[in-house]
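Missing here: one protein chain of the complex. Every other protein chain is in place.
In this document, chain identifiers A, B, C, D and E correspond to the written order of the chains, with residue numbering beginning at 1 in each.
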Amino acid sequence: MPPLIEYEESTGLVREVFDDIRATRQTNEINNFWKALAQHPPTLQQTWQSVKAVMSGPGELDPLVRELIYLAVSVTNGCEYCMASHQAGAVAKGMTPGMLGELLGIVGVANMTNRLANGFHVPIDDKFKQA
Amino acid sequence: MPPLIEYEESTGLVREVFDDIRATRQTNEINNFWKALAQHPPTLQQTWQSVKAVMSGPGELDPLVRELIYLAVSVTNGCEYCMASHQAGAVAKGMTPGMLGELLGIVGVANMTNRLANGFHVPIDDKFKQA
Amino acid sequence: MPPLIEYEESTGLVREVFDDIRATRQTNEINNFWKALAQHPPTLQQTWQSVKAVMSGPGELDPLVRELIYLAVSVTNGCEYCMASHQAGAVAKGMTPGMLGELLGIVGVANMTNRLANGFHVPIDDKFKQA
Amino acid sequence: MPPLIEYEESTGLVREVFDDIRATRQTNEINNFWKALAQHPPTLQQTWQSVKAVMSGPGELDPLVRELIYLAVSVTNGCEYCMASHQAGAVAKGMTPGMLGELLGIVGVANMTNRLANGFHVPIDDKFKQA
Amino acid sequence: MPPLIEYEESTGLVREVFDDIRATRQTNEINNFWKALAQHPPTLQQTWQSVKAVMSGPGELDPLVRELIYLAVSVTNGCEYCMASHQAGAVAKGMTPGMLGELLGIVGVANMTNRLANGFHVPIDDKFKQA
Partner (left out) sequence: MPPLIEYEESTGLVREVFDDIRATRQTNEINNFWKALAQHPPTLQQTWQSVKAVMSGPGELDPLVRELIYLAVSVTNGCEYCMASHQAGAVAKGMTPGMLGELLGIVGVANMTNRLANGFHVPIDDKFKQA
């Protein structure tokens, strides 16, 4: 795997995406995730556009709730980088230690009941079918 | 798999848990999930206590946010029963169609970036290490 | 997807594997899983050899414990066919309803604590490092 | 992430749970898992009660079999902490190197056949439907 | 969940994306996947752009290989809709029954060895570290 691509050495499409990341996030720092994806510029661009759309676009969910949802997925998948970066992101948007504890409690219990629903072959309640 | 155990035929520990579910949720309806788990009373009791603690206990996350987190995990795991029941639960607590669409967008993107973080072997940024 | 391949219409390598399944399991019945894999004979052969080795070969784990482990994996992955067939397999080898309930309770809790260990970034205890 | 909470510095609900862990496990040592969860006392308590119920409660599965099931789930999920701690737990309850090898063989094969069942769209055999 | 949105009733952003799907795929048919996502137009747009970029954009992997990779992921995740649609997509691009059988064989074995690598705690070979 080639080294991470720093802002200073970026050119063309990569520089364009990096500039948009800086502008959108209002910071000059660019996370290792984007520096690594810069190895394949089309994937960098397509991924950034998706992340930007769901995390920074207009919507009814506030920024903290979006980060909590992102973190819940990352914990479920056991993705170390993603847990570290989105935990930091959530803290930056107002997550307290208590909220993190509650989130992890819910994620754990949801993963437990997901398996119990499968293992007990629970049929979907009629009232949920139109939901 | 034996049939679902209805409230009317429940006894002992199962009846006790069913009564607590009714009281906590303030409805006489009991979901198939609990009726199925009633086949093994200790698992029913232990699971209900966990779900009750994280979903109905005191905390800083409001009830809708808790349901959104639960739903995000269930979608990630592809658990059909859990998606159906917690989507209904979230709607009951105020989730609009727009919020559901946004949540699914985030869950999809998070699952995408989780694999990209792994596949590009992204090293954790120093600033995230103490997070 | 072509239809399931029945014993009567099987030939060559498929017939050979089907005969070995019958002999090993001491029944003339062949499960849909093997009839479906017969569409690609090399995968049928290679898979049967692996399943036979771990489930019917000599070893220290008794047949019921092997089925319980298989079922625990299948529930965790949410594989419907696998849960149905290995639950039946476990029952045939002596699993009682109580044992199934306990197994599902453990599988649920293990899936919960797996996420909590990740989410809390728990460092491995020194004493476990040589385990 | 705040530091692990040691027994000596624990108070209130955390101390109570730690004391129950010590009494149940009959050792003064407390694993990092519990010290980490102590950051959020309600999650610590709820998780410990669940683990205690399924792992130390009365039942038909003996303690070693319970650990093998737990380990099978942890290997399937690729949870490093959980594999390390439950491998140690299983060894403490009598798992030999041969049994570990067999367990891993079964876990591997089950993960293989789980995907083959899905990928070949295998229909559930009628005889398994009532299982 | 509201009904699928048909092309004829689509408007605005949804119509725009539907037209691009038709033009890119050179068929008037639109799969249920896109009709369902049309419930949340921003997710529809962002998802289509990502899929279009990786599946129809310029690149070194030919269209069939791209479909095989997509199918391998879908089988691993056990996503029924995705397996059905991408199996059809791969067949349309030239996948033979033999190739499908081989792909499933590899996917099964990869899922097996993934767990064995974790379960045996295999250290990464030095020669792979710079890969």
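Simple rule for what comes next: a contact is a pair of C-beta atoms (placed from the backbone, for glycine too) under 8 Å apart; a residue touches a chain by one contact, two chains touch by 3 or more.
Quick caveat, the model's predicted, so the values are computed rather than measured.
K.L.:
Considering all chains of the complex, which shown ones does the missing chain contact?
P.N.:
A, B, C, D, E
K.L.:
Which residues does chain C use to touch the chain missing from this display?
P.N.:
So the residues of chain C touching the unseen chain are 1, 42-43, 45-47, 49-50, 53-54, 57, 59, 130-131.
K.L.:
Which residue numbers on chain B touch the omitted chain?
P.N.:
Missing-chain contacts on chain B: residues 75-76, 78, 80, 83-84, 103-104, 107-109, 111-116, 118-121.
K.L.:
Residues on chain E that touch the omitted chain in the whole complex?
P.N.:
With respect to the unshown chain, the touching residues of chain E are 1, 4, 29, 31-33, 36-37, 39, 43, 47, 50-51, 53-55, 59-61, 65-66, 68-70, 72-74, 76-77, 79-82, 84-88, 91, 96, 98-99, 102-103, 105-114, 116-118, 120-125, 127-129, 131.
Definition applied: only the chains that are shown with their structure count from here on.
K.L.:
Count the touching C-beta pairs: is B-D or A-C ahead?
P.N.:
A-C
K.L.:
Rounded to the nearest whole Å, what is the centre-to-centre distance of chain B and chain E, using the mean of the C-alpha atoms as each centre?
P.N.:
Going by mean C-alpha positions, chain B sits 27 Å from chain E.
K.L.:
Where the CA atoms of chain D average out and where those of chain E average out, how many Å apart are those spots?
P.N.:
Roughly 34 Å separates the two chain centres.
K.L.:
Return the residues of chain B touching two or more other chains; collapse runs of consecutive numbers into ranges.
P.N.:
Expected reply: 1, 39, 42-43, 46-47, 50, 53-54, 59, 77-79, 87, 98, 102, 105, 108-109, 112, 131.
K.L.:
Report the topology of the inter-chain touch graph, choosing from line, ring, star, complete and other.
P.N.:
complete
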